[in-house]
Structure formats: C-alpha cells, structure tokens
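Have a look at the structure that comes next, please.
In this view, the complex is presented without one of its protein chains, the others remaining in place.
As written, the chains take the letters A, B and C, and residue 1 is the first residue of each chain.
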Amino acid sequence: MNQLALLVALPLITAFLLPVVNRVSTLAARWVGPLVLLLTSAIGISLWPQLGDSAVAVELGGFRPPLGISLYADRMALLFALATSIGTLLLWPSRGEEWLRQSTLALILAASGSGLALSGDLFNIYVFYELVAVVSYGLIAARSSAGSFAATLRYLIVSSFGAALALTGIALVYQATGTLNLAQLSRLAPTHLNNLQGLSAFVLMLIGFGVKAELFPVNTWVPEVYATAPTRVSGLLAGVVSKLALLIIVRLLVLVFNQPEALTVMLVLGMLGVVTGELAAWRARDFNRMIAYSSIGQLGIMFIAFSIPGEAGVFAGLAVALHHLVVKPAMFLLAERWQGSLHRLAGAARTSPLGAALFVLLALSLIGVPPLPGFWAKLLVMVNLMAQENTLYMAGAWVIMGGAALEANYLFRVASSFYHRSDEQSSPAAHRTRDLATASLLGAGLLAGAVLIMPLADEIEGIASQAASKNRYVQTVNPEVLP
Amino acid sequence: MLDTGLVLYSGAFGLILIGIAGIVLSSHLVRIIFGVALLEAGANLLLLLATWHEGAAAPIIVAGRVPDRMADPVPQALVLTAIVIGVGILALALSLALRVQRAYGTLDMHEVRRRMEQDIAGEAGIDLPSSSHAPAAVQTARQEGGA
Amino acid sequence: MQRLSSALFLLGLGLLIAAIFRGMEFGTAAPIVGQAINSAAAEQVGAANFVTAVVLGYRGFDTLLELTILFTAATAGGLVLGKRSPTAKRDPDAGFILQAGADLLFPLLVIVGLYIILHGHLTPGGGFQGGVILASAFFIPILARPGTRMSHAAVSTIEGLAGASFIFIGLLAMFGGEAFLTPLMDRGELGALLSAGSLPLLYLAVGLKVGSELAGLLTHLSESEAVD
Partner (left out) sequence: MQWLVLVIVVVMLTSAVAVLLLNDFLAALAALSVVSLGLSVLFVILRAPDVAMTEAAIGAGLSSLLFALALRRLGLWRRRGQ
C-alpha cells in the first residue's frame, strides 16, 4: 500500500526534471509527462480492487500518527485522486508556445490534486490546497492576454485571502486540541471542538477552502477566470479541482465538525449559491460565462446535498458531484470553439452536428431529464431533503426546483438556437477533432451511466457509506493515544 | 497586572483584522497585496501562539543539555512553511500586477475590473452597457501614486 | 454599493473574530503532539534542533510540497513575465563602491549560506534561511551590474536536480521497503555535524532549491522592463 505515495511523488519528480530532460531531448520531454500520468492512473486503478470494503492509511516517513503525516485512502479518496490524474491526462495542454512550462504545471496539478484527496493531516491539506492554487494561477495566466492576467490577479487575491482565513481556522483548531491529524481530531472533537471556537474554526475553513469550491460569498472569481482561461484549464478547474475542495470540506464535516450549526451554515450558503448562480447564468450573454455561472449553481446543489446529515447526505452529494465531474469538462471542451456571444451560435448544428448533439445530451442531463444520470442524482437530493421534515431543508428543495426551471429555460434557449436556420449569419467554426473526441468520450460515459444506473448507484452508495463512517477512518489510521 | 498572552493574542487578531480591512476596503492593487501580507503575518503569529506557554525553552538541545520544558516545535515548523509559501505567492502576485499595469496602465482595482470586463465582452462580441460603470475619469482621479 | 457590501462583509468577519477572541481560553491547550515529539525526536531522528526534526522528519512531506510551491511560483512567474525584449532599457550600472562591495560579498555570502544550511540540524537556521542567503549572494552582483545576465539554464538545472534529489532520497527508502521519506542512514551522535542520517543531505537539497528558485524569481522581476 506504500505505492499510494507514488501518486504524488512520481508526477512531482517528473515535473522537477522536465526542464532538464528538455535540454537533452525535446521528444522525450513531450512524451514523458503523459506517460507518467498513465502510469500513476494505472497504479491507482490497480489499488482499487485491493481496497474493497476496507480503507488503508500510509504513515509517511515511517512515523506513527499523530506524530507524522498520514495519507488515507478509502474508495472516495482514491476515486478523486484517479479523477485528477485521468482528467489531467484527458485535458493535457495542447502544444503551444509555452508547452514546457504548461506541461510542468499540469504534472504538478495532477500530483497536488491526488495528494489533496488522500491527505489525512489538516496542515498538509492546507499546503496541498495552496499548491493547487498556485498551479491554477500559472495555468490560467498561460493564455497571456491582458484579461487573463487581470482575472488571475483578482483570483489570486480572493484565494490568498481565503487561504489565510483557513490558516487562522487551523490555528484555532490546533489551539483547542494540540493536534493536526484528522483521525485524532475526530476523537477529540466531541469534547474540544463542540463549542463556539470550533464552529468559528469551521466557518473560517469553509470560507477558505470554499474559494475553490465556488462557495457563495467567495466565488466572484468564477465568471472572470472561466471566461479568460484556456478552456481546457477551465474544464479542469470546474470539473475536478472544485470537487477536491468540496471533498476536503466534507471530510472535515464528517470527521471533525459534526454539529448541526455547521450543517446549517453550509445549507444556507449553498442555497444562496444556487439562486445567484442560476440567475446570473440565465442573464449571461456569452457561452463561457453561462456555463461558469451554471457551475456555481451546481456546486450550490452539492453544498445543499452534503448538508443533509448522515450517510444519506454524503450519498446524494457524491452522486451530484460525480455527475458534474463528467458533464462540466465536456461542456468546456465544446466551449473551445463556441466562446463568445450566444447570438453567434445560431446554426451551429450545421457546422458541428456532433458537438450540438453532445451539448443537448449534456444539457438534458444537467437539468435532470429522465433517464439520464443527472435526473437520478437530483431526485436523490430532493427525496433526502424532503425526508428531513425541516423548513430550511424544504426551502433548499424548492430552491433546487426553481434553479432547475431556470436552467431548463436558458439551456434550451441556447440548444434551440443551434438548430435555428439563419442564412445571413456565419456559423461558428467546427470543433477540433481532439476536443470533440474527448467530449464524446465523456458523453458516452454519461450514456453508459444512464444504462447501468442501478449497479452504479449501488457502487456509489457503498463508497458513500464508507466515506461517511467516522469509525472506519479512526480505526484505519489508528493514531497513538497520547497522554 | 499585564497578561502577556492577552497582549500577544490581541496583536495577532489585530494584524488579521487590519489585513482583512486592507484587502476589502482598498482599491489600489499594491495596497491590497500589502493587506494580504499583513493578514498572513497575523495568521502566522496566531498559529505560533496556539500552544505557547510562558517559560518554555527553545526546542533545541545545545551541548547535550535537555531543558525541562521545551516549546512545541510543531507550530514553529508550520509557520516556517507558511512564511515560505507566502513569499512565493507574493512574488507571483507582484509579477501579475506588473503585467496588468503594463496592459491597462492602471492599478486601480475597479478600473482594472472594468477594463477586463470590456476585454471579455469585446472578445465575445457583446457591447457592454457603459452606463452601469463610473466614468473612467473619476476612477483614474482616485488612483493613488500614478503610473 | 460594492463598498457597502464589502464593509458589511468586513463587519461580519470582525464580529466573528471578536467572538472567537472573547471565547478563547489562552495558554490552556495541551501540546500533546509537540510534547511527544520533544521526547522522541532525539532518538527517532537524531537532530539536536527539534524544529529541523519536524521540518524534515515528521513533516518532511510538507517541506517537499513547500519546495514545489516555490518551484511552481517561479515557473508561473516566468510564464507571466515572459521574455525580455532585447531593445528594452536597462537600469544604469551601480557605482564603483557597490560593485567592489558586491565582489567581496559574493564569496562571503555563499560560505555563510552553506554554513547555515549544513548546521541546520544542530543550530537555528537551515535550508530555508541559508537558501535565502544563497539567493541574495547570486542576486547582489546583478543589482550591481544590471547588464550581466544570470544563466537561466544553470539555475533551472540546479533547481530541477535539487528538487528531484529530495524526492529520490525519499523514494530510496521505499525501495528498501519502508515508507516514503523515511530518514535514511545512521542517526549518529546527537549534536555532531555528521549526525541525523540523511537530514543534512535533505537540507542541502532544500537550500539549493530555495536559493535557485528565489534567485530565479528575483531576476525575473528585475529583468522585466523598467517603466521609466
């Protein structure tokens, strides 16, 4: 199980050596990055059957937790670590002027994303989070336009602000408990953190880590960044990185801050996210911003889902998150040639019939039309919200319904304009084969999910019940009991 | 009697609050970056104070003598890490500020945002209603320092 | 409008922090992990400076990531600032005194930097502090003579190899069947220069990496074109 560390170490060492390798052979430098990511994905996939129903913990440096840092892998963590590796591979930066620096950054993104999913130490999570942040600044700025520099700088400021707040929260947790290991924190939390200080620490970390998860008050960067960044990078950020940040918040919630007040804070912020995101998407007039704002709305649904207490919440949230993980990158891949005003897209079905058909499929699933997976995910959230028999959760259900109605309105408006014939206007350019192939792959995955929905749901429920079990985490890591 | 712990904690929370105020209320980019630096300094101090006790010795063994009570080395290592991370991000932020100023000729946050929205809209082929934004002359007049 | 909402946000955060401040009990926390490390570090790691034991031993993984953050910031900084156009104005050369001083300072700073790095497991200081001094050693000559260029190829080779050797030392432990980043070699006598196993080696890698990274960042910033 020691191989778990390789998921982080291998891409990192490759990234460090890439400039050196490039001096020796450009060809080798071009291919070594994707090959290493293939290798780490293979390692991750080979670990999957070994995990089964149990989870594993790795003690880095050979020091028993809580003294050293431990990695923890259950199926949820491994799934997201794999999603990062494979996602980076699928959305590998295209060969441009700065391909060397971009490939280096992409490798570091794969390493840090996997590490963020696997880490079991609060401060280590903070460091990984900062690493993911710095890598994203570099990748966004890679487009080298004035707008992308300005958007990156504004994103950097919001993100550093959030990271400093998260660090303040970590300081408060350490002040109250004297430890950073999540398993030991989980043991100490009921006696040490079940108070105002614990709740404030959670709120500070929620705002801090919520920056990347597009949480309501700290998501001002989203529309600017997704409109100016290279579309592949936007796909990675919206599809994968936002889920990793969400995963951290869920872990903290399940293990450490198991208080009703914490759930309520998340529920309210999630509702505000859905309302503001969907309204802004409805008003958006260009393609990139429309899907950027819709992503804020979708993340809001996930926050609402994860705020349902117990295993049911993790199950529902995970279902929505996995669905979004497949749909959003595909949307951004289609956006590569469709950036710009929605009016320009009239008649796009003629130049790119496959692209238009894919968009319709993705949109239908996003809105939640049966029998596509998006429908089942949303249904799961609604059923569980209704089951809470609490006014606030009911309000959450209504907000999601309203959001879906708005979504249906603006997505259909766009989709119908694709098939609207207008002879005066020039149609947008056809998609590049590579983009279209990747998007089709994701679309095919979505269709496969629709067909195999029952076994898939069982699998996700298994993953969720494993992730929602506080005991399993504590027993697997098994930190030494200190006086 | 003066409580040293209370003074130190007030210092940390004071720096955090001043830093946040700097980020939220300033409009000049360099001043906002100053605010981020202050906020980080406050968070670092708070982290170091977390398990601080009066009268503990530094966690180093000099010439084989082991002190009775040593300070907690973990927050010290964490703050070390946080300081180094901070300087990396600071350098990147300043580089970006340099490029933004070169492109837009201003460092005023609102003006930069307005120009960026114009750029995005221009690329997308939408004309932006200019009435919702303050006229450029007012914005530049507010800008400090000058380019 | 935006000012108002920012002020409200600030007020809310201020209230939150004031509430934390009021409710906090100072100096009551038990540093359980810290105490355990203080009593075990001399035996487990063998460094006389326990902060070093934490930075490179117990939390070596954090340090690796921290190096990566600096590396990433330098890479992204290079991407942002781009290449200097050959026609750009340069700063004027500094005066004779600064130039002569820079020549004198260079060897001195390199020696001090390496000394601090190599004694990091015994005394305060180590790879980060020494690395900063190394970076300034290489940067001061550039300040004195802005015309001279630092060899970016050499810098990027040093940074690549130093970072890779940190990971490689960690991977060596894995080939030996232990966990990633387990300290290698004999712990030696507490307080001796050659002690604490592979820690001095790791700190050397950290120092070179930090030094080259920071020197790269500084030259990137100073080589970008002057406005006036």
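Simple rule for what comes next: a contact is a pair of C-beta atoms (placed from the backbone, for glycine too) under 8 Å apart; a residue touches a chain by one contact, two chains touch by 3 or more.
Everything quoted here is computed from the prediction, not taken from an experiment.
For the omitted chain, the shown partners it touches in the full complex are B, C. The chain not shown here is touched by just one of B:38, B:61, B:103 or B:120, and that residue is B:38.
Summary of contacts with the chain left out: across B:61, B:98 or B:126, the touching residue is B:98. The missing chain lies against subunit C, touching residues 49, 51-52, 124-126, 128-129, 132-133, 135-136, 214, 217-218, 221-222, 224-228. Against the chain not shown here, subunit B presents residues 2, 4, 7-8, 10-11, 14-15, 18-19, 21-22, 26, 30-31, 34-35, 37-38, 41, 44-45, 48-49, 52, 56-60, 71, 76, 79-80, 83-84, 86-87, 90-91, 94-95, 97-98, 101, 107, 144-147.
Here, only the chains that are shown with their structure count from here on.
Distance between chain centres (mean CA atoms), subunit A to subunit B: 26 Å. Averaged Cα coordinates give subunit A a centre that lies 30 Å from the centre of subunit C.
Inter-chain spacing, taken between the CA centroids of subunit B and subunit C, is 19 Å.
In subunit B, the residues touching two or more other chains are 16, 20, 50-51, 72, 74-75, 78, 81, 85, 88-89, 92, 96, 99. In subunit C, the residues that touch at least two other chains are 9, 20, 24, 29-31, 33-35, 37, 58-59, 62, 66, 69, 72-73, 76, 80. Put simply, subunit A touches subunit B in their complex at residues 123, 127, 130, 133-134, 137-138, 141, 145-147, 149-154, 156-157, 160-161, 164-165, 167-168, 170-172, 174-175, 178, 180, 224, 227-228, 285-289, 339-341, 343-344. Note for the complex: subunit C touches subunit B at residues 2-3, 6-7, 9-10, 13-14, 17, 20-21, 24, 26-27, 29-31, 33-35, 37-38, 41-42, 48-51, 53-55, 58-59, 62-63, 66, 69-70, 72-74, 76-77, 80-81, 123-124, 128, 190-191, 210, 213-214, 217, 220-221, 224, 227.
By the touch criterion stated above, subunit B contacts subunit A in their complex at residues 16, 19-20, 23, 29, 32-33, 36, 39-40, 42-44, 46-47, 49-51, 72, 74-75, 78, 81-82, 85, 88-89, 92-93, 96-97, 99-100, 103-104, 109, 112-113, 115-116, 119-121, 123-126.
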